[in-house]
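One protein chain omitted, others in place.
Order of writing sets the labels: A and B. Residues in every chain begin at 1.
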Amino acid sequence: MSLILDHVNYIYGGDTALAVHALNDVNLVIPDGQFIGLIGHTGSGKSTLVQHLNGLIKPTSGSIYYNGEDIHDQDYDKKKLRSKVGLVFQYPEHQLFEIDVFKDVCFGPKNLGLSKQETELRAYAALKQVGLEDEYFYQSPFDLSGGQKRRVAIAGVLAMKPEILILDEPTAGLDPKGRDEILDQIARLKEETGITVILVSHSMEDVAKYVERIIVMNQGSVLYDDVPREVFKHYKELEQVGLAAPQVTYIMQALASRGLPVRTDVTTIEEAKQEIRSKFL
Amino acid sequence: MIRDITLGQYYQADSVIHKLDPRVKLTATLGFIISLFVVNSWIGYVVAAVFLAVVIKLSKVPFGYMVKGMKAIVFILMITVVFNLFLTPGEPLVTLWKLTITKEGAKLAGMMAVRLSFLIVGSSVMTLTTTPNSLTDGLEKLMRPLKIFKVPVHEVAMMMSIALRFIPILLEETDKIMKAQIARGADFESGNLIKKAKAMVPLLVPLFISAFRRANDLAMAMEARCYRGGENRSKMKPLQYKGRDRIAYGVLLVYFVGCVLIRIYL
Partner (left out) sequence: MGIIKTDKLVFEYIRRDEEGNVEGITRAVDEVDLDVKQGDFIAILGHNGSGKSTLAKHINAIFYPTEGTVWVDGMDTQDESKLWDIRQEAGMVFQNPDNQIIGQVVEEDVGFGPENMGVPTKEIWERVEESLKAVGMYEYRKHSPNKLSGGQKQRVSIAGVIAMHPKCIILDEPTAMLDPNGRKEVVRAVRALNDVEGITVVLITHYMEEIIHADMVFVMDKGHIAMEGTPREIFSRVDELKELRLDVPQVTLLAHELKESGMNLPDGILTIEELTEALMANYKGTK
């Protein structure tokens, strides 16, 4: 049970001089149950990459295998793939369209041809999973707050019971509290269901707290693919490609360069606090 | 797919055609289209082709770019050609089963094909070399006399230019919403007409909502920047005829008279 990308290339703009090499020889293995952060600045190819994972974009060359099957085989069921690899787009609340929240969440399972009962059960469970209270279920989705709308949109994908959940910048435009709520909710979901989660983001600080593996994209290629600690060691290189390590990394670097014998590979505030305190007490 | 539509999109280059007054280009495009229907002999088309070729060369827009715009009308072109080819009565040339191609039909089909392609390429030259803004400026000024009849010329021009600015944004948005719904298992392709129309709802509702939200934002941004209609507005790029515009009008006149003469005497 895994998703494998084998020498995936994607070029658009045809064979003219304007052709853009959006993905350049990407090789990845995404095993079950991982919590992955996919990082890159705007235009690094991260959004293009995630659209390959559920077959929305077909690679120019190379193959993608889901559970050992090539997803671009003639008789491969794309619809089923999309229910198994759920993709939540950036600003997903912009895709809401039904007259009430519950109906909107039903859209996905209904498209899978499930019975009415099964559809509604799944919709209910999904809305519970994102932590939306019952009182909102029969309201128009357009009357909700920004954060609530986003939860509904995420529930719309969860209701298809995906095995892999991809979220493209799920916190864009939210305030800090809204951001933390969404990320905590996703972490809890991951904990409870064991689902594979791929979190696309350009913020290292957001991601460092949650994920076990970070994939850094730059100019269509995978630049780093490792545990956060190892990735942030390359903080200078990250800066060159328009990214940054979390601020704590810099703090530890600054302290070390001043002669305080601290470890420099910490990634969260909690770790930094422990490390600094251990040198003083 | 959506990105391939070139008709109406400005191509940036530094050429004498780009610099011409939009009114000249509008008049010239109209004149050129009329000329295509004035001439009816091959010599006439050769003259039109030469005229068009020179203009394209001067515009510095790659020829491939113009032809790309043709893709959209290939279908219409084919139908026109086929109809003219088979349905024109006259002296039979070839007979295939029950269909007969006549000499007149072949000639007419050829001419229609040439006319249509010239028409499209000719109009693309205008849209490719003129920013939509100056195009609307040109229209606004050309239509100014209509103000007497209470036609809101400035408002219409402003609406056009805003619409043009938002077309690419809305196209991109359509693409995105479509993909998001496909990711939720939506199917925009299979089924009969009614089913297809129904499948559009999850696309159209979000698109309309987004368009209204954008319109609202834009109206606020325009007011915040002191927009209050066409009264007392000055122009950053006022339209003033220069030497080259007069020359262009002259060239156009010579070309047009030439076409009329060809029609009468050849």
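The definition used in the following text is that a residue touches a chain if its C-beta (ideal position, glycine included) is under 8 Å from a C-beta of that chain, and two chains touch if they have at least 3 such contacts.
Since the model is a prediction, treat every value here as computed from it, not as a measurement.
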Any idea which of A:Asp6, A:Asp25, A:Glu205 or A:Asp226 touches the chain not displayed?
A:Glu205
Which of these, B:Lys60, B:Lys107, B:Arg214 or B:Arg244, touches the one chain of the complex that we don't see?
B:Arg214
Residue among B:Leu58, B:Ile162, B:Ala199 or B:Val251 touching the omitted chain
B:Ile162
Going by the touch rule given at the top, which residues of chain A touch the chain that is not shown?
41-43, 140, 145-147, 172-178, 180, 202-203, 205, 242-244, 246-248, 250-251, 254-255, 258-260, 269, 272-273, 276-277, 279-280
Suppose we count only contacts with the excluded chain; which residues of chain B make the list?
10, 12, 131-133, 161-162, 164-165, 168-169, 213-214, 217-218, 220-228, 232-238
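Here is the rule we go by: only the chains that are shown with their structure count from here on.
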Could you put a whole-Å number on the gap between the CA centroids of chain A and chain B?
42
Chain A - residues contacting chain B, complex
16, 51, 54, 56, 79, 82-83, 86-87, 89, 92, 94-97, 107-108, 111-112, 142, 156-157, 160
With touch defined as at the start, can you tell me which chain B residues reach chain A in the complex?
64, 173, 176-177, 179-187, 201-202, 205-206, 209-210
